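Taking it in order: structure first as C-alpha cells, then the write-up.
The complex is shown incomplete by one protein chain, all other protein chains being positioned as in the whole.
Let's turn to chain A:
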Amino acid sequence: MSPELAGALQLLALIAALALSYRPLGDYMARVYSSERHLRLERWMYKAIGAHPDVQMRWPAYLRGILAFSAASLLFLYGLQRLQHGLPGSLGFRAIDPDQAFNTAASFVANTNWQSYYGEQAMGHAVQTAGLAVQNFVSAAVGMAVAVALVRGFARSRTGELGNFWADLVRGTVRVLLPIAVVGAMVLVACGAIQNFAGIHEVGRFTGGTQDWNGGAVASQEVIKELGTNGGGYFNANSAHPFENPNGVSNLFEIFLILLIPTALTRTFGRMVGNLRQGYAILATMATIWVTFTVLMMWTEFAHHGPALEAAGGAMEGKETRFGIGASSIFAVTTTLTSTGAVDSFHSSYTGFGGGITMLGMMLGEIAPGGVGSGLYGMLIMAIIAVFIAGLMVGRTPEYLGKKIGTREIKLAACYILITPALVLCFTAAAMALPTPGDSMTNSGAHGFSEILYAYTSGANNNGSAFAGLNADTQWFNTTIGLVMLLGRFLPMVFVLALAGSLAEQRPVPSTAGTLRTEKPLFTGLLVGTIMIITGLTYFPALALGPMAEGLAA
C-alpha cells in the first residue's frame, strides 16, 4: 500500500469514528447542560464554592464568574511555578523565572498552552499534574460554558438569563471531560504512554553506560491536553515524543480526541435550539474546511518542494518514522484548525505552503471545528456575519435562528472578529520594528518573519503551536505573547456573552417565506465563503511576506 493511500484511509477511519460518536456525545452534552439534577459530587463542590447552582445569571454576572475564576487560576498557577523548588515532587527543579511563569500561567489559563520552557527539565510533578493538567480541564470547561451560554441566548427569549457559570463549569468538568479522560488515558497507556510518579532515574544503554529519564503522569495529562484542545506537551517534543504518542494507533486516537467535543457540540447546539439541521449546517461548514485543508496539506507534503526536502527525497525533517507524512499532515491540520497546538511533527520544517496552511488554519479563528466551546461560538459569530451579508444583498433585516441581527448584535460580532487580527498584526509589526526581538529567529528571510507571525497568530488565537525555531524565552516574547494570549481569550468572550444576553432578551421572529434558510447547503456555502474572504482580506499581506514568499521561491 502506498503512503498516500494509507494516509487517505486513516483520514476516512477518523471521519467514521467521529460520525459514530457524534450523536450520542452531542445529545449527552445537551442533557448535561439542560439537566436540573445535581450529582452528589457536584453538590459538594457547590458547597465548597459557596455558589447556588440553580440561580440564573444575566450576562454581566456570568462574565464576572468567568473572570474571577480565571484570575484565581492565573494567580494560583503563577504562584505554583514560583514556589516550585519547595513543592513535593519538584525533582529538584528550581522556581520558574517571573516572566516565564507569567507567560506559562497565562498560556494555560487561556487554553493556549504556548510553551517557552522545556517540559522535561523545568516542570516537576507538582506543577505538571496539579497545575498545568488542571488548567487543561478547567480552561476547556470555561470554553464550553461560554459556548453553551451563547446557545442559550439563541434558544431562550424575553429573558436575559444565560444559566449559572459555576454549574456549567463543574458539570463540563465532572460529567463530560473527566469520564472521557479516564478511559482515554488507559487507551494511551495500553499503547505505551508512560504513567508513573518516578523521579529522574538511570536506565541502561545498548552500548553500555546509562541515560537519565524523567518519570511522570504523562498519559493522564496527554489525554486531556488533546480532549480539551489545550496542546501543552509534558515533554518539549510534545506529541512527537514516543512517551506521549507511542505508535500509529495512539496518534490517530489523539487526533480523534482533539476533534471529538468540538464536532459533537454542533449536535448539542442543534438539540438545544430545537432544530438539529441547524447543527448539521454548522458541522458541514467545519467539515468542508477541515477536509479541504487536510487534502491540500497531504498534497504539498508528499510533493515535498523546498531545497532541503528535495535533497533529502521526502518531507521527513521533523517527522517521526512511525507516523509518516500522511498521518503527520492530518495531525498538523487538525491541531491548527482547532485551538490545540499539540504537534506530532514540527511545522517549521514543513514545506513553505504546508507551513502556510497551518498558519491560515489558525487565522480563520480556529472554527473548523475549533477549540472546545470556542470553536462553536467562533463559528456562530461567523454565521451572524454571513447572515448579515446575505441580508444586505436582499435589503432585509437579517435574522438567525429566529433572532433579529440588529445594530447592537452586529457591532458585537464585528468587535469579536476584529480583536484577534488586531492583536496579531500589531504585535508582529512591533516585534519586527524593534531591534532586539528579531535576534530570536533561527531562520532568516521569509521564514524568519513567519516564525514571528506564527508566534502571535498562535498566541492570539489560543493555539499554542509554534514555528519552534523562534527562541521565545525572552522577556519581550514571554510578556507580549502572555498578554496577547489573555486578551485573545477573554476579550472575545466579553463580546460573545454580551451578544448572548442581547439575543436572549429578544422575542423570536416567526419564520416567513423571506427568511434565509440557514439549515440549507446554500448557507453552508455562503458561510465558508464569508470565512475565507474575511480571513483573506485581513491576513493576505502578512501571509504574502512569509509563507507565500517561501513557497513560491521553492
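By our rule, a contact is a pair of C-beta atoms (placed from the backbone, for glycine too) under 8 Å apart; a residue touches a chain by one contact, two chains touch by 3 or more; residues count from 1.
We adopt the following convention: contacts and distances are computed from a predicted model.
Per UniProt, the protein behind the absent chain is "Potassium-transporting ATPase KdpC subunit"; the candidates were "Oligopeptide transport system permease protein", "3-oxoacyl-ACP synthase", "Cytochrome c-type biogenesis protein" or "Potassium-transporting ATPase KdpC subunit". Set against the missing chain, the residues A:181, A:504 or A:543 yield one that touches it, A:181. Considering the full assembly, A:241 is the residue among A:241, A:267 or A:489 that touches the omitted chain.
In the complete assembly, the contact with the undisplayed chain comes from A:447, out of A:152, A:271, A:447 or A:489.
Within the whole complex, the absent chain has one touching residue among A:159, A:195, A:479 or A:515, and that is A:195. Looking at A:314, A:508 or A:525, the residue that reaches the missing chain in the full complex is A:314. Mapped onto chain A, the interface with the missing chain covers residues 1, 3, 5-6, 9-10, 13, 41, 44-45, 48-51, 64-65, 68-73, 75-76, 92-93, 118, 120-122, 129-131, 133-134, 137-138, 166, 169-170, 173-174, 178, 181-182, 185-186, 189-198, 200, 203-207, 211-215, 217, 219-221, 224, 235-237, 240-243, 246-249, 251-252, 304-309, 311-324, 326-327, 343-346, 348-352, 355, 442-443, 445-447, 450, 467-469, 550, 553-554.
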